[in-house]
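Here the structure comes first, spelled out in structure tokens, and everything after it is commentary.
A single protein chain has been omitted from the complex, and every remaining protein chain is retained in its original position.
What follows is chain A.
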Amino acid sequence: MHEAAIVESALELILTKAEEHHLTKIRRITAKVGELSGALPEAMQFVFQNASHGTIAEGSDFIIEQVEATASCGSCGISFPIRFYHPVCPSCGGLDNQVLTGYELYIDTMEGD
């Protein structure tokens, strides 16, 4: 369950940022998590509720936006969603594709007082 390690890093990042901005209470956090990042949003939620306990992020809304996995075709140039992890171009069948999105794993915004 490496979501635990990921959320711990996330929380460290959030609390550091909060300190930089002199926040005493965090209300809302948004994170972007790609479909190919290997992190499960539900598991992250669960870990966050526990890990934030006793910090200024306790009780905040932790909003995870999942990012669709997409790739662009090296042969015909179109962009397409990756289905079942298979970056095969649906238009020309090309295999030489560049993954565009899906590996995101970052904190996007936060709000607090």
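Here, a residue touches a chain if its C-beta (ideal position, glycine included) is under 8 Å from a C-beta of that chain, and two chains touch if they have at least 3 such contacts; residues count from 1.
Keep in mind that, in the parts below, contacts and distances are computed from a predicted model.
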Chain not displayed: protein name in its UniProt record ("Hydrogenase accessory protein HypB", "Acyl carrier protein", "ABC transporter permease" or "Iron-sulfur cluster assembly protein SufD"): "Hydrogenase accessory protein HypB"
Residue ranges of chain A at the interface with the undisplayed chain: 1-2, 5-6, 9-10, 12-14, 17, 21, 23, 27, 31, 36-39, 84-88, 95-96, 105-113
